[in-house]
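Note that this complex is displayed minus one protein chain, with the remaining chains in position.
Order of writing sets the labels: A, B and C. Residues in every chain begin at 1.
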Amino acid sequence: MNASDRSAAAAGLAARYAAVRARTEALAAPLSAEDQCVQSMPDASPAKWHRAHTTWFFETFVLVPHAPGYAAFDPAFAFLFNSYYEAAGPRHARPRRGMLTRPSCARVADYRAHVDAAMAALLDGAGPAPGLAALVELGLQHEEQHQELLLTDILHALAQNPLRPAYDPDWRDPAAPEGPARWLDGPAGIVEIGHAGPGGAAGGGFAFDNETPRHRALLAPWRVADRPVTNGEWLAFLEAGGYREPLLWMADGWAARQAEGWEAPLYWERRDGAWLAFTLGGLRPLDPAAPVRHVSWYEADAFARWAGKRLPTEQEWEAAAGLPGFLAADGHVWQWTGSAYRPYPGFRPWEGAVGEYNGKFMIGQMVLRGGSLATPPGHARPTYRNFFPPGARWQFSGLRLAEDAA
Amino acid sequence: MNASDRSAAAAGLAARYAAVRARTEALAAPLSAEDQCVQSMPDASPAKWHRAHTTWFFETFVLVPHAPGYAAFDPAFAFLFNSYYEAAGPRHARPRRGMLTRPSCARVADYRAHVDAAMAALLDGAGPAPGLAALVELGLQHEEQHQELLLTDILHALAQNPLRPAYDPDWRDPAAPEGPARWLDGPAGIVEIGHAGPGGAAGGGFAFDNETPRHRALLAPWRVADRPVTNGEWLAFLEAGGYREPLLWMADGWAARQAEGWEAPLYWERRDGAWLAFTLGGLRPLDPAAPVRHVSWYEADAFARWAGKRLPTEQEWEAAAGLPGFLAADGHVWQWTGSAYRPYPGFRPWEGAVGEYNGKFMIGQMVLRGGSLATPPGHARPTYRNFFPPGARWQFSGLRLAEDAA
Amino acid sequence: MNASDRSAAAAGLAARYAAVRARTEALAAPLSAEDQCVQSMPDASPAKWHRAHTTWFFETFVLVPHAPGYAAFDPAFAFLFNSYYEAAGPRHARPRRGMLTRPSCARVADYRAHVDAAMAALLDGAGPAPGLAALVELGLQHEEQHQELLLTDILHALAQNPLRPAYDPDWRDPAAPEGPARWLDGPAGIVEIGHAGPGGAAGGGFAFDNETPRHRALLAPWRVADRPVTNGEWLAFLEAGGYREPLLWMADGWAARQAEGWEAPLYWERRDGAWLAFTLGGLRPLDPAAPVRHVSWYEADAFARWAGKRLPTEQEWEAAAGLPGFLAADGHVWQWTGSAYRPYPGFRPWEGAVGEYNGKFMIGQMVLRGGSLATPPGHARPTYRNFFPPGARWQFSGLRLAEDAA
Partner (left out) sequence: MNASDRSAAAAGLAARYAAVRARTEALAAPLSAEDQCVQSMPDASPAKWHRAHTTWFFETFVLVPHAPGYAAFDPAFAFLFNSYYEAAGPRHARPRRGMLTRPSCARVADYRAHVDAAMAALLDGAGPAPGLAALVELGLQHEEQHQELLLTDILHALAQNPLRPAYDPDWRDPAAPEGPARWLDGPAGIVEIGHAGPGGAAGGGFAFDNETPRHRALLAPWRVADRPVTNGEWLAFLEAGGYREPLLWMADGWAARQAEGWEAPLYWERRDGAWLAFTLGGLRPLDPAAPVRHVSWYEADAFARWAGKRLPTEQEWEAAAGLPGFLAADGHVWQWTGSAYRPYPGFRPWEGAVGEYNGKFMIGQMVLRGGSLATPPGHARPTYRNFFPPGARWQFSGLRLAEDAA
């Protein structure tokens, strides 16, 4: 890259930085200071914390090592806003994030402005070195992930309130396709899976380390539904007694169902004989055509068994993503797969401080593919691996059916 | 009471109402909306909740039954802000009060203004009937109790923050007497205990039902310290290994000490070899002359045993309250007694909806006497019975020593 | 005491020792090795453990300090069979007693024989010194307490078995008086309470330290039922909705009822429309005339409130024990009182290693008076203070009603 190219790249990165950071603030804007402070369960984080933690990420991994003379906004923030990086030192306990009434929302805004100014200066001029640009891009991808979590977590927090307040009364869910699912023949034989990394032949652009290396996998003949399971289809499962029949469930799933009292997807409520669902727009009538969401892996697995089908593996999902007629639904729901979240063959975590980003979570979780209505546009891709424990329900998680070919 | 007297009484009550309500708002004023929303443990409540619940008390027990045409501010608030009155209907779960980011602080202020206006109208003119005046006075006493809890709970909430933010950086603790404790001979033989009720011979004025009926008790010869145990004295206990010697402790207390890891009173921190204590003014050096506070009954009991003394019973404490030289310390710390919180002989709860106020808590708790730096001036009296479980430490709780006379 | 008197006293003590020890073995005789090993909850102990612990008590507090040349049966047993004596060294965790499949029942029998032989030798001849005789008597009283616990705990253990096996199919409960309760005027004014200690004017004979010192108490006029509440009376409470009405209950009691799902006394079962109760003789039809048992303090308190009465205080109970017509029912059920278990005025624990016997449990528990069908004959007395937490139900615990006199 010559100086001119680098300068153009730098300008592009600076603009992207500004846009991503502004989007976070826009997402938080409808929330009061109180809304932004609350933590509704240990797995969720306050909106204010998301805003500060993403800022800490740039401060810690970009500015401190790479911006000469950078002065930390507040030395105490390293303790408060480190999420899980052992190499970055001790940190505030995750389940206690909701205790942080201070720093206030206003001071977190100051923190963001301080870091944004330093980042703008760093990105100005001839542009950062390629390694630094990759770090900045990682910080932006990281912030986009937290944008989804911010929405996911605030929906959970507001759902704890008997008043059922809306995040945004004018919120519009994306339109869902009508009509029955159609079945597509999935690719079989040896397929290429995973991301080749920046500049690589397949994909190019950014990828997380957990999507690499690109490698070959062997698929047996199979078929896949062209779209996710809908609320209407889920209602049929529910009304057929799906939540009462242990033989449909994994043993752990049935135990979770009983312990938690699951009778329907999270956020569903029955009032006066009608099913409603709590959404970012408040409590609304259930749309039978929309993809079902907020179901755990256990529920998705039980549904598939009831339907005489199964969940696709993550390799199958990825291989099918390019098929004509395959609606990825990445603006609707993440789709549980039958695959445990484990490293790809030949996986190597990133080097250095960000090496803890993904690798240490590769146990006890199931992979989801697709994307959701809370995912920032352009963030997901067919090789993207999302992952949560099989009992998690507060994500925008649904399912798609698959089956073995005869 | 003639019309003129009633009018004067009504004016007095209206003025007192206004003053008490204003004091609550003044106590909450240093707190941000975030500070007011947080709940640091199930036993504590958010400041905003205290402000709303005390308002609900007037709305529910005074305005709805006694103010013709009163329109509830928001029907949903009855569910949100009922504390524990079974007779007043279902209510939001206590440990979930911190989830209520809405109604906002501002809307709670509106709620208070709405109720205050209706109360002012009700108290205006010829004045309320005597029964109603008593209910209003109960509401004010209730609000004063919550004023203390508001300070107690916010101290606990702020203590969860690694930044150790002050409620009020200019906060001044009351001055404590210097010098060693002196021992007073306690009253012995038959003494009169408890409150005679409004207009009664002993005391007069307001009393809670748990202070009644006034009755006789028999005391053996005993002695009592003229003032509470100090931080300096507690430090001697600590340094003598008091927290390491199980033989000094009740079995339940030792189990609590081990389970909770108690090594010093709550809020004490050792930094660079010096003891500090977190206070409403922030983290400050320990004042050896000040009464020790934030100790559980278990700790107080162990300290007394180590000192070769015991805690006074609540009857002893009350009987000694009038002795020359007895510093009640009711502006410093509540003092644990050796008495379990049980009904007095002949006790009858109040009639009607407020009958749940005290009686149903008369098990599993120990009585404290005195008052604290967080108690509103004039709120406590010698017959006043405060009570908490023996493991509670977040109250402004200390102790005073007693002993049997030879 | 001259030599002849001492010899006679020694022979008496040796005979009593043999009788008490034999009674323990007789109580354990119907139990298999498996029955004797199981621990059904942390608060209960295996029968085998009771047999070994009572033996350890003699070994530790009598033989080791007082029998020259005594050789411990197995040094490891001090760790296994110390219950809660901090001064006697570390010990096996209480909730893990059921893990001790070894030593076997047979080896515990050997342990008992070993200690019995050494005790016989010690008690032989001229007789022990008076202090030693008191220690031996304490050991026997201690063993009698464990005889009751052995029956109480095995009933609980067998109740966990869906087969509902009987401890003794031929077990006979004591006969209960028929007919309605009669009300007696209780003693009022100043009464003497407590035990004067061995050789004292009131009582004489053995007493635990918690029954001392004898002291004066002041009682207001009151009345007491001549007998405990019956199963039939309890059934009326149950059928009147007593388990569904929160206003009858203490707040803690209602919470316990909901958390534990209490719908009837422990061991009651409804089958084919009839109430049965699991007893030492197995599952049997409920006897309406028999005193209700296996109720918690919370339930007893709620029943009394429903009946418009109250529980007597322990002082009242003791003062009434000598009234004509007062059936102590000490062969039927322990009777919950309204008194928290706290030290008497002037209480001093025993000196030395047995000082932990009672004193350290004087918090968080309520006093029961009387005795039960599981109490060894002659063990209890009117000054006897039994005590358990208010939620305990597995004891043979019932209640008696009292009320204030007009």
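One rule holds in what follows: contacts are C-beta pairs under 8 Å (C-beta built on N, C-alpha and C of every residue); 3 or more make two chains touch, one makes a residue touch a chain.
As the structure is a computational prediction, the values presented were derived from the model and not from experiment.
The shown chains contacted by the absent chain are A, C, with contact judged over the whole complex.
Residue C:Ala33 is the one among C:Ala33, C:Ala71, C:Ala289 or C:Ala405 that touches the chain not shown. From the set C:Ala88, C:Ala157, C:Ala277 or C:Val292, the residue in touch with the chain omitted from the display is C:Ala157, counting the whole complex. Of the residues in subunit A, those that touch the hidden partner chain are 84, 86-87, 190, 215-218, 220, 246-247, 249-253, 297-298, 301, 338-340, 342-343, 345-346, 356, 360-364, 366, 390, 404.
Taking the whole complex into account, subunit C touches the unshown chain at residues 32-38, 40, 76, 79-80, 92, 96, 98-105, 157-158, 160-163, 165.
Keep in mind that, in the parts below, only the chains that are shown with their structure count from here on.
Taken pairwise by the contact criterion, the protein chains link up end to end in a single open path, with no chain closing the loop.
Between the two copies, subunit A and subunit B, the Cα superposition rotates by 180°, quoted to the nearest 5.
When each chain is reduced to the average of its Cα atoms, A sits farthest from subunit B. Between subunit B and subunit C, the centres computed from C-alpha atoms are 37 Å apart. Centre to centre, using the average C-alpha position, subunit A and subunit C are separated by 59 Å.
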